[in-house]
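Missing here is one protein chain; the remaining ones are kept as they sit in the complex.
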Amino acid sequence: MAKAATTEHNVPSREALQGLDRATLLRLMHIMLLIRRFEEPCDKYYRAGKMGGYIHYYIGQEAVATGIIPLFQPGDLMITHYRDHGYALALGTDPKRVMAELFGRATGVAGGKGGSMHLVDVERGFLGGYGIVGGTIPLGVGAAFALKYQGKKNICASIFGDGSMQQGVVHESMNMAGLYKVPCLFVLENNGYAMGTAVARHSAQTDFVKRVTAGYNIKGESVDGMDVLAVRAATNRILAQMRETGEPYFLEARTYRYAGHGYADNAQQQKFYRTEAEIDKWRKRDPIEHFREQLLAAGVTTEAELNAMDEECKAIVADAIEFADTSPFPSPDSLYEHVYTDM
Amino acid sequence: MAKAATTEHNVPSREALQGLDRATLLRLMHIMLLIRRFEEPCDKYYRAGKMGGYIHYYIGQEAVATGIIPLFQPGDLMITHYRDHGYALALGTDPKRVMAELFGRATGVAGGKGGSMHLVDVERGFLGGYGIVGGTIPLGVGAAFALKYQGKKNICASIFGDGSMQQGVVHESMNMAGLYKVPCLFVLENNGYAMGTAVARHSAQTDFVKRVTAGYNIKGESVDGMDVLAVRAATNRILAQMRETGEPYFLEARTYRYAGHGYADNAQQQKFYRTEAEIDKWRKRDPIEHFREQLLAAGVTTEAELNAMDEECKAIVADAIEFADTSPFPSPDSLYEHVYTDM
Amino acid sequence: MATMRYAEALRLAMTEEMERDPNVFLCGEEVAQYQGTFRVTEGMADRFKDENHGLRVLDTPISEAGIAGLVTGAAMAGLRPIAEFMTWSFAILALDQIVNHAAKILYMTNGQIKVPVVFRGPAGTGNQLSAQHSQSLEAWYAHVPGLKVVLPSTPADAKGLLKTAIRDDNPVIFMEHAGLYSQRGEVPEDPNFTVPFGVAAVRREGKDVSLISYSHAVGVCLSAAEKLWQEAGLSCEVIDLRTLLPLDMDTVLRSVQKTHRAVVVQEEWKNVGFVSELASRIYEGAFDDLDAPIERVGGPFVPMPYSKPLERAAIPGEEDVISAVKRAVA
Partner (left out) sequence: MATMRYAEALRLAMTEEMERDPNVFLCGEEVAQYQGTFRVTEGMADRFKDENHGLRVLDTPISEAGIAGLVTGAAMAGLRPIAEFMTWSFAILALDQIVNHAAKILYMTNGQIKVPVVFRGPAGTGNQLSAQHSQSLEAWYAHVPGLKVVLPSTPADAKGLLKTAIRDDNPVIFMEHAGLYSQRGEVPEDPNFTVPFGVAAVRREGKDVSLISYSHAVGVCLSAAEKLWQEAGLSCEVIDLRTLLPLDMDTVLRSVQKTHRAVVVQEEWKNVGFVSELASRIYEGAFDDLDAPIERVGGPFVPMPYSKPLERAAIPGEEDVISAVKRAVA
């Protein structure tokens, strides 16, 4: 994937669909469909006790990861918050091993030690998903610092939610990123809520681009997080610039999560902070539906081909579940493994 | 003092010297002189082992505390960082008890338990000086929160340095102040350096007013911290507005410390980060000298009167040292007192 | 007396104290409009919404350090705040405010400024929350002068100890256990009912071995004690410390002087954990009464893993207590 990305990179994004070739367009659709189909069955297995802990769905936000990740080049790094399924899948991490991690099995990407919140794929530059709100932002700046230190032209993408904008360490880290000029792409997935708290109820400043650009001398902009091509176009331009200057950048993607914050945030709970009408309003801008229409309108593909792709994604997920469910649990001894590298 | 302040409050500050009456003008001069004379002999007693720990001088910054504090009204609160001598003295705290605290004596404002960094004067609304950079900002917001909660028309002044602008908790607190709209007057004493680090070397954004107003929707402005009347005029206007709206405000006072960061930051050490020339440049704008000239030019007072005032301040300090040096040390039992209110 | 859940008992304690004292207020993440992440604060926002500019039950941003500092400052200015941490694992972010400010200000000001604040919320392990969300770290807080550390194990204590905490003039670390929220029990309705700090409870009388514990682990000890009685005829005395700071050593030593054997049990990492302090004090206070070394039971020295079987192995259970008791009497 990363290889391909380097070539697309040269495709001029002038005309409709930004002149992206068919293969690329279909891959973007494939990624978004895979993410959605991957998460849809999870509730069922969670209820059945196959999964536990906290599980946070990405459904509704697919266009963000999908618009960004395929533009990675070899050596680029990424770190995310706990809402990380979409990023691992967009990166090409084996769905089997992702599902196995959610099932807590030895075959999972973290050997069952992490679970949904803590996916990882070192091979592809994914330094992991972590659970402390805002806690990964300094880590991402540090990884970007390492890239600069090593004289690499790569970047580190740091993904987080609007709630983390109120964490002190985020302020400290952005100031350091602006001060040391390290190639960290801050990606704020503004889905309107930090759990049950709307942005305006947790932030004195709801214009985050203004807060960051004025606060830390970091360039920034906002993009429609429901439009995969818009996210991709912005990211394409930003990454080219970052690889050139090595400087940080702040990208806010305005998006929305359809499901509750986590499994426990059921329909009943959600009534405390949002309406069905609001959810429907956003569903009308569904990133997959929207992109589907674009592709069909432009004659890039057909209903039949897209349905086949959908079936294929469902099959991949079915296999992943089968794989996960038949995988062994970690051995009892593994409890004591990897606390230290050497003891 | 607070009483008097309420009356001055009504004096129109139009004409030269803002139409302040003679008594007020002379009191401002008296406060600045007292602060300076109070600190000048400290090095000698520190060297003699009468004082210990960290001691941070206010010399050079006198106009800031002097321009703000006399405008307090009964019930107003204040909390500061460790560079707190000037604030206690401007507030009218007995110089004897302040000096005794620096000497670690039982008669000190904190019974000798605090020292230079941790002065306090509950009676006058001074909630204390504390040593963790940025650590007092949430406390000040909390105190202002209490004022709003109790329906009072008072304000809480929170004093801190430029270095604390990079502390995460300051970001969190300012966001909450902007969100809850509490009457906290944030006073940033920008003396150009955080210890040996110039502002441009610790902050990606050197325009702090821009960072705060854009980041937290808090009104703010910058004032010449070497000009006591300028500080007073700004504060007067700001406090009137705050007592009206109950909202937070950010005031940056641009000032300079003549002495090292602390006792250990001697002339030799200072060469690592600043020049004699720079210090001299600022000394030419000395707040006391400048104000002295203003007063004489306006014929408000005479050389003789000011010299007498200076002598009086020196005498007050001499008495304070005498008092401190002859005061008893805390009793051994006091080591175990006040760990808890009840055990 | 009324039967209610541990979570309801906490809510009742807060509501009663807020009705009793207008200076008591509650803030935290999701405590108001969302009715509390674990529903502990359900209905409280409505109950107090028109008072003090709507500040009595207040939602906060995700700013643990800022929250802890705000309530500490509010307490310094005369209020009596209750701050809820969504979990104690997140309180690590607020430690400077709790330990370097709230806990020390009374002392630093020579008794002139008190900080009557309660920091509360769920702590502990379980539910596969994995490494970053499964901590309580009570050993850290009990190490700090100026703090009081409370961990209720029953609904009645949840109410009685929380009321005492809210009325206390010192900063109180009040750790609830998520695994106990739905536990039901008899709770006195009398608004004057409180449970004092520093008084341990003997939950089960016994003569062979003293099992000393707190919070969720008390229940583990009780079921282990029952099993040991049924299956081995061993009579265990189970002591619930209730508060680690202050600590009621009298009750503990009295029990050990009777049984001559002690097993100390906690859920968290045993290494440099509270049980180590407890064991040391028992040795110092009853050295000659002990017929065997004290058995310390605590979590294995590993971050909490996600996978269910691994997590189960990482949380001290009935079997761990039973084998410790058997070693103690061997």
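Chains: A, B and C, in written order; residue numbering restarts at 1 for each.
The working rule: a residue touches a chain if its C-beta (ideal position, glycine included) is under 8 Å from a C-beta of that chain, and two chains touch if they have at least 3 such contacts.
It should be emphasised that the depicted structure is a prediction, and the values quoted were computed from it without experimental measurement.
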In the full complex, displayed partners of the excluded chain = A, B, C
Selected from C:T41, C:T72, C:S130 or C:T194 as touching the chain missing from the view = C:S130
Message = One chain isn't shown here. Among A:L25, A:C42 or A:A143, which residue touches it?
response = A:A143
Query = Out of C:Q33, C:N100 or C:S235, which is the one that touches the chain we can't see?
reply = C:N100
Note = Of A:G52, A:G67 or A:G168, the residue that touches the missing chain is A:G168
Touching residues (missing chain, whole complex) on chain C = 65, 89, 92-93, 95-96, 99-100, 103-104, 107-108, 130-132, 137, 139-140, 142-146, 245, 269, 271-277, 279-280, 283-284, 287, 292-294, 296, 301-303, 305
Ask   = Which chain B residues would touch the chain omitted from the figure, given the whole complex?
value = 52-54, 104-105, 110, 112-115, 117-118, 130-135, 163-164, 166-169, 194-197, 201-203, 269, 272-273, 329-330, 332, 334-336, 339
Ask   = Which parts of chain A are in contact with the chain that was left out?
value = 77, 79, 110-114, 118, 120, 122, 127-128, 130, 132, 135, 137-151, 156, 168-169, 172-173, 175-176, 179-180, 337-343
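Assume only the chains that are shown with their structure count from here on.
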Key: Chain whose average C-alpha position is farthest from chain C's own   = B
Inquiry  = Quick check: which two chains are joined by the most contacting C-beta pairs?
reply    = B-C
Message = Roughly how far is chain A from chain C, centre to centre by C-alpha average, rounded to an integer in Å?
response = 37
Query = Per the centroid of Cα atoms for each chain, what is the distance between chain A and chain B, given in Å?
reply = 47
Ask   = Taking each chain's centre as the mean position of its Cα atoms, how many Å separate chain B from chain C?
value = 41
Key: Set of chain C residues in contact with two or more other chains   = 60-61, 63, 65-66
Remark   = Residues of chain B that touch at least two other chains are 168-169, 172, 175-176, 179
